[in-house]
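Right, one structure below, let's go through it.
Only one protein chain is missing; all other protein chains are in place.
Chain naming follows the written order as A, B and C, and within any one chain the residues start at number 1.
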Amino acid sequence: MTSDLETPTVRAVRERVAALHSELVRYGLVVWTGGNVSERVPGEDLFVIKPSGVDYDDLTPENMILCTLDGEVVPGSHGSDRSPSSDTAAHAYVYREMPEVGGVVHTHSTYATAWAARAEPIPCVITAMADEFGGDIPVGPFAIIGDDSIGRGIVATLSGHRSRAVLMQNHGVFTIGRDARDAVKAAVMAEDVARTVHIAKQGGPLVPIPAEAIDRLFDRYQNVYGQSPEGSA
Amino acid sequence: MTSDLETPTVRAVRERVAALHSELVRYGLVVWTGGNVSERVPGEDLFVIKPSGVDYDDLTPENMILCTLDGEVVPGSHGSDRSPSSDTAAHAYVYREMPEVGGVVHTHSTYATAWAARAEPIPCVITAMADEFGGDIPVGPFAIIGDDSIGRGIVATLSGHRSRAVLMQNHGVFTIGRDARDAVKAAVMAEDVARTVHIAKQGGPLVPIPAEAIDRLFDRYQNVYGQSPEGSA
Amino acid sequence: MTSDLETPTVRAVRERVAALHSELVRYGLVVWTGGNVSERVPGEDLFVIKPSGVDYDDLTPENMILCTLDGEVVPGSHGSDRSPSSDTAAHAYVYREMPEVGGVVHTHSTYATAWAARAEPIPCVITAMADEFGGDIPVGPFAIIGDDSIGRGIVATLSGHRSRAVLMQNHGVFTIGRDARDAVKAAVMAEDVARTVHIAKQGGPLVPIPAEAIDRLFDRYQNVYGQSPEGSA
Partner (left out) sequence: MTSDLETPTVRAVRERVAALHSELVRYGLVVWTGGNVSERVPGEDLFVIKPSGVDYDDLTPENMILCTLDGEVVPGSHGSDRSPSSDTAAHAYVYREMPEVGGVVHTHSTYATAWAARAEPIPCVITAMADEFGGDIPVGPFAIIGDDSIGRGIVATLSGHRSRAVLMQNHGVFTIGRDARDAVKAAVMAEDVARTVHIAKQGGPLVPIPAEAIDRLFDRYQNVYGQSPEGSA
């Protein structure tokens, strides 16, 4: 049965998802076994996500877990003897409700989570933030694990919002993207701006960026720069 | 005589304890030769601990030190020509008084020690802290090296408490676990939440988590998630 | 056509520019594909700069991009099928207007950008800053991408100023040097002093350094120390 499930497309998603977890480690966004990356399988009602409680050093394409959009492990697939990430239901909810989303990332990265512990949005005072998020990074509701409430909070906050990142109150950050790599980039940038703006604010009053300039920066960055649709530098 | 002491069980504990010290380095919890990990030898009144004043690069299973629950080096065992960690008496006290504890870790990790220098418990304002510690991380008494006072302070503070971490006033953090790996995880998570909550608090008022939600998170995390009893992500 | 453009001099600049990007990573000045280094080709109206949106791990001499001083990619040169850094126009403006400048670096390094988000110059309160920058690190205007306004802001702020670093308001830091390595050193030192002075200021009032001592330190460091014109330690 496994052979039917493990198409070249699924295999490629497993490889990307396994490899992208190392970016969370590289940028210091996670400790121990915390954090997770998932990616939708193109053209299928499936996604691939990290197993629960496995060391980052031990993640491989084979132990990534293939799930349906209801968050159920696909029986007989590689790794299906393990439990998927405890955040699987939240990822699944996002894939069901936001068809344009191809990747989801969740971390408890330090500075983003610090803003979340105050339920305070991150104000857009640096141009890189205007480029990447098009304005403030918003706060989603307090919601605990066990039903769809985390997923609902993510979708309610990000639908129609420019930001690909949401600070879930008292919890951490979720990011979305057109694929897993894009969502990982958003997670990296969200922590970077959370840190920079926190430090800036500790030193005194912040200088705002005019809304019109934020609009121009966001528009240009999303549409003009980079070798690909992905973006810049 | 060594051959009698060095059973396969003792050997396995030596290997785990030596290897787990590298996690303290990986997560930046220690500098120079500071910090120490120990583990109880299952089924014996013995534990294995780091030698005193040896570089992290030079730790091996062979130079870990086998001690009795009185904190005495077992004569003739590997490494018995060296002194054990200067915190050995505190570890021994915990193993004597808390039979459910299989591993103990001590560090002076930066943020946990900063809370300890103010004798201030870390408030539970992030869900990862509710998961892992079930509430605040408490402060133990000021106690200096030289008798059982550190061990007594740890045991008095943690007995009957959900937290596996205690901030010893003006000193650093001790964590306990069902084995050494579990205690190391607690040390990593204690520093992670100490850092996140410190940074959150610098930015303004923290949003508390309702006690009922903390209870539900702790219960679920301890009993439901992960591939094993150990936990999540 | 490529063979005519790719002289040994151009090749050497490509190698230096590609390699120097790893210093930005080593010192934690950049995340993802952010930041860029360029160097003027000695004796030519050309410079070499990083491509846009390429991973740091994938930078090679061959994919660096050769540009004219108008910021146009030289047709037929190696890498000319890619877009240069989105900051190319700013680098080009500096090379056109400041003939003594041989290297330019741009980053959004955390602490320098934090000062920039408050439009606050970094005061010269440590001797290493007097050595390297000869006084405060100044703030340049708010200017967004799309025309020469960033380049003009850099040149207007740094012309006749001792500092080789400018904090562009709400944006990040640009540094200049006699070559790319010198500009990278300035970027590393700018972040180092931005961090140290931020932390110092959080703890209470700073002790100023007398202007006369700043002058003596700057003069000595620029003229006496090191194995080469480059400097000290």
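As a convention for this text, contacts are C-beta pairs under 8 Å (C-beta built on N, C-alpha and C of every residue); 3 or more make two chains touch, one makes a residue touch a chain.
Only a predicted model underlies this, so the values are computations on that prediction, with no experimental measurement involved.
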Neighbouring shown chains of the undisplayed chain, as defined at the top: B, C
Sole contact to the chain not displayed, among C:74, C:89 or C:126: C:126
Candidates B:22, B:80, B:110 or B:222 - the one touching the absent chain: B:110
Residue among C:8, C:43, C:160 or C:203 touching the omitted chain: C:203
Chain not shown, touching residues in subunit B: 31-36, 50-54, 82-83, 85-87, 108, 110-111, 113-120, 142, 144-146, 169-172, 198, 201-202
For subunit C, residues in touch with the removed chain: 27, 125-128, 185, 188-189, 192, 195-197, 199-200, 202-207, 209, 213, 216-217, 220, 224-228, 230-233
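Basically, only the chains that are shown with their structure count from here on.
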Contacts common to subunit A and subunit C (chain labels): none
Angle of rotation relating subunit A to subunit B [CA atoms, steps of 5 degrees]: 90
Distance from subunit B to subunit A - Cα centre to Cα centre, in angstrom: 32
Centre distance in Å when subunit B and subunit C are each reduced to the mean of their C-alpha atoms: 45
Residues of subunit C engaged with two or more neighbouring chains: none
